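Of the protein chains in this complex, all but one are displayed in their positions.
Then we have subunit A:
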Amino acid sequence: MLCPECGKRPATIHYKKVVNGQKTEYHLCELCAQEKGEQMPGFDHGFSFHHLLSGLLNFEPITQMGNSQDDANHSPQVLRCPSCGLTYNQFSKIGRFGCSDCYSTFQQWLDPLMRKVHGNTKHNGKVPERARGKIRMRHDLEKLKEQLHRKIHEEAFEEAAQIRDQIRALQRQLETE
């Protein structure tokens, strides 16, 4: 059966709760059970590597000063990955990402976490062939945008228009790739 809480993953945790003689049965997936903070014998295997990892996440992200409105909107409690549904609470408890989009959802915790785990924040190894083209295009795009600004500043509008067309073409290409 599917977990009734998220409706996505199979329910693998089954338990009964007795409150004031009232018996209720629960069927949840591991994540939702963890989210509910249910402590069950045999479920939580005590100390594990991921507890240690999630410990590294238990710090406040660096937020911009004097921007309280923004802070409230981005408060970790309501943050949830739009693609896979992983919440900040789950992320900080289990110390794992749910999908590749989680990396942008939880972006603000990324650098400090990577620094603690790897002592580094920037990839320096293999780049897939596909991405290699994209990276070059993005690089070119940045350069063209700089040129565009310069031309506008110089009031060389004809050349600026040409550059603008090039930028548009590149952007289209990047989107379709």
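Going forward, a contact is a pair of C-beta atoms (placed from the backbone, for glycine too) under 8 Å apart; a residue touches a chain by one contact, two chains touch by 3 or more; residues count from 1.
The criterion applied here is as follows: contacts and distances are computed from a predicted model.
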Review point. With one chain of the assembly withheld, which option in "Protein-arginine kinase", "3-oxoacyl-[acyl-carrier-protein] reductase", "Branched-chain amino acid ABC transporter permease" or "Cytochrome ubiquinol oxidase subunit I" matches that chain's UniProt protein name?
Key: "Protein-arginine kinase"
Revision key, fill the gap. Where A:V78, A:I135, A:A156 or A:A169 are the choices, the one touching the absent chain is A:I135
Exercise for review: Since one chain isn't shown, list which residues of subunit A touch it in the complete complex.
Suggested key: 2, 8-10, 31, 49-50, 53, 83-86, 95-100, 103, 110, 113-114, 117-131, 135, 138
